[in-house]
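For reference, the structure is listed below as structure tokens.
Omission of a single protein chain aside, the complex is shown with its protein chains in their original locations.
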Amino acid sequence: MAFLDDRYLLSGDTAVGLYEGVQALPIIDAHNHADVRALAEDRHFSDIWEAEAATDHYVWECLRKRGVPERLLTGAADNRDKWQALAEAFPDLVGNPTYEWVHLDLKRRFGIEATIDRDSAAAIWERTRAALAEPGMSQQALIRAMGVEAMCSTDDPVDSLEHHQRLQSSPLAGVVRPTFRPDRAMAIFKPDWRDYVGRLEQRVNGRFEHVRDLVAALQVTHDYFAENRCVASDHGVEVPYGYQVSEADADAAFCKARRAQALSPAECVGFMSYILNEVAEMDAAKGWVFQLHMGAVRDVRERLRQDLGPDTGGDVSDHATELLRPLNPLLNRFDDRLQIVLYHLNPIHTGTLAQLTRAYGAKVNLGVAWWLNDSWIGMKRQLEYIGSVDALMNLAGMVSDSRKVMSYGSRHEMFRRTLADVVGAMVDRGQMPLRLAERLVTHLCYERPKTLFGLV
Amino acid sequence: MAFLDDRYLLSGDTAVGLYEGVQALPIIDAHNHADVRALAEDRHFSDIWEAEAATDHYVWECLRKRGVPERLLTGAADNRDKWQALAEAFPDLVGNPTYEWVHLDLKRRFGIEATIDRDSAAAIWERTRAALAEPGMSQQALIRAMGVEAMCSTDDPVDSLEHHQRLQSSPLAGVVRPTFRPDRAMAIFKPDWRDYVGRLEQRVNGRFEHVRDLVAALQVTHDYFAENRCVASDHGVEVPYGYQVSEADADAAFCKARRAQALSPAECVGFMSYILNEVAEMDAAKGWVFQLHMGAVRDVRERLRQDLGPDTGGDVSDHATELLRPLNPLLNRFDDRLQIVLYHLNPIHTGTLAQLTRAYGAKVNLGVAWWLNDSWIGMKRQLEYIGSVDALMNLAGMVSDSRKVMSYGSRHEMFRRTLADVVGAMVDRGQMPLRLAERLVTHLCYERPKTLFGLV
Partner (left out) sequence: MAFLDDRYLLSGDTAVGLYEGVQALPIIDAHNHADVRALAEDRHFSDIWEAEAATDHYVWECLRKRGVPERLLTGAADNRDKWQALAEAFPDLVGNPTYEWVHLDLKRRFGIEATIDRDSAAAIWERTRAALAEPGMSQQALIRAMGVEAMCSTDDPVDSLEHHQRLQSSPLAGVVRPTFRPDRAMAIFKPDWRDYVGRLEQRVNGRFEHVRDLVAALQVTHDYFAENRCVASDHGVEVPYGYQVSEADADAAFCKARRAQALSPAECVGFMSYILNEVAEMDAAKGWVFQLHMGAVRDVRERLRQDLGPDTGGDVSDHATELLRPLNPLLNRFDDRLQIVLYHLNPIHTGTLAQLTRAYGAKVNLGVAWWLNDSWIGMKRQLEYIGSVDALMNLAGMVSDSRKVMSYGSRHEMFRRTLADVVGAMVDRGQMPLRLAERLVTHLCYERPKTLFGLV
């Protein structure tokens, strides 16, 4: 088959038929890392490097594997040279989803069929540079062109949400929503936690004597997010800190940390568990969705963290990470009164989490394969398996998790094709009637996330 | 392909041919949870809910995922309403093996081709209700109609085995055997352990001063099970308690627990390890098969345990569960003098266990993918992998592990089709001659469990 052919990822006629039924559905992207300011300002990307690579550590990591130096990734080189370096390394990246996503973007957004390499680099640069200046290529126009009906960015509690507000009087009015992500308030083990708490004090114009004051401030911002159409919180945690901890214990840790005293690991875990449970209570009270992104071990490569800061490619996951023991107390506490979505990064955790979501009934849901796991093979293996334990119909739906506006269409296209392929194969094996397969696929691509997150 | 077509789960002609060769072989079901009393009384199921769902927490869990309330699952609603609720939710469960098993039962046992939904519910209810009253649908008749040649139920040491005895003068004479499962005697950490030990004292008309008295009582019941045609023990354990522990240490724990003193985790593990090893000695002496069902973390969802009791759907497994370290001492102790079958629940444990069974020669065997793992994809991934490490010929064979008489045929049919498909694909890739593939498949579907368990 030709590269990115119409039947891309679809191995049978049943899969093709299923995909055709969902191909044109609007996109619901309930979790991403959109630059809301750039969206609100309706910026244009200056060039294809900025659009495809400048903010995308997926691309950096792949290029590092092929020896591209930092100067041409995150350094001072100009974008034209960076694009050239990317183009020269790109043929070495076949098999990685980044290769497919970027080419899909070129094909769908620019009508470019050429593959990226040393020879095509210049022509693609020129052609995309011209195209990106067109009115139809502003960030808001891109969102509309990709058929995004609803999307949720990821925002800190101290965020003013001014850009979200500004978007309400743009052509994207009603489309973009914030998500409440209080990771920094929780991360008591980090050196900048005290500074962050100071910012939160400023935000509510208060002074925190005790952990209850911090929680009260989070409640204020939680309410404010709700006024700004937020429907979900999200939490990036290495271990799901779901232990049940008393206010007194959490307060003791809080007070020590405020005085810059060192905490034991158990004190850190206790504090984080306390805050996570408190935010879950806020979510339950408002009917929000509580999302846990679990298992990322951050910044393991020290050089990247030192030279470039956090979240620049040194993040991995660990098969040995415990999930069941720390997560279960929270699941029990909120049994049937909180919509929960669990995302996991290491494919090894699929079985444990699918069995857990099965056990907890209608409101505990598995999220789509996340981050390093959201490739074709990662999603395929997850989708093939989870329905055998949990109900596939309960999957929370695709989220792009992306910083890169340009890629939302390609991300959702890969998911829809993979889902159609997995479900099509089930039909072809006689495991379900075609009519119900069509219903399942449509549900997961559109109604499911829309209803679950209340994006109406 | 049509749903549950003749080629269901068979992706090539080779697989079809292999399946045709084993389709009609008698069923050997060496581990299940049959209600022996109901069998002995040759009861009829009152209706399709009772036959398919009333005792099956697989079904409850799936329906809970789709929001069906307990009243319509385990509660006071009448069976007709429960069936209607099931039927309305069932189309949402495509992709889950329960969807396939129940439809297979309808097709094979009742000749019903319709799919279950809101519209078909009433007609299926009526038709199956009439059919279930027919003489050919008594529980004994069902067992015979499914071609079950031998089956082993799961029984407590204190069981009188009266129903097994009664079956010996029924048309199922010689078919049903008990299995010795002393979980309750081992579970020293449970609140009802002391009561249970009292029942065991009554059973042997004795008074246990020391752990050796408990072991002696187990020996008495073990002997009694042997007289009643038992050929295997079975043990449901979160961690395989195979540590080597002295009688003195086990006795100290026993005496403390009898006096209602709290035990440390290490004392519990020590006691359970001691008992497990002692039962393994009894099995070795009699030439029984020692079965370990490992890795189930029980009753994690507290609400279910509180409202409905244990084993009602709150059971999961954990990728992080240790197997090698606790199991290895037992494997060494009984090296080559005990037939062992290891069953696992989390797909992540396949590699560790397959490598372990490989290392221990002819008498340590892998069991089929268990419980939440015995779906099409669970069995397929296990069967594809284990032969690459262990010998596929050494797999212990299919067991239904089911409480539900109606389902034995469908469970074994899914296994046979999956096995034929996996082995057929090996033939189609040139990995083995067809003739030996036929031999392998026939062996695993029939001779292997028959010989391993001595069901002759």
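By letter and in written order, the chains are A and B; residue numbering begins at 1 in each of them.
Here is the rule we go by: a contact is a pair of C-beta atoms (placed from the backbone, for glycine too) under 8 Å apart; a residue touches a chain by one contact, two chains touch by 3 or more.
Remember, it's a predicted structure, so these values are computed and weren't measured experimentally.
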Who touches the missing chain here, B:P26, B:P69, B:G309 or B:G361? B:G361
So one chain is hidden, and I want to know which residue out of A:L72, A:L93 or A:M137 touches that hidden chain in the complete assembly. A:L93
Across B:T55, B:S120 or B:N328, the one contacting the chain not displayed is B:N328
Tell me where the left-out chain touches chain B, residue by residue. 319-325, 328, 331-332, 335-336, 348-349, 351-352, 355-356, 358-362, 384-385, 387-394, 423, 426-433, 436-437, 439-440
Identify the residues of chain A touching the omitted chain, counting contacts across the whole complex. 1-5, 7-11, 61-62, 64-67, 91-97, 99-100, 115, 297, 300-304, 313-320, 346-348, 372-373, 375-378
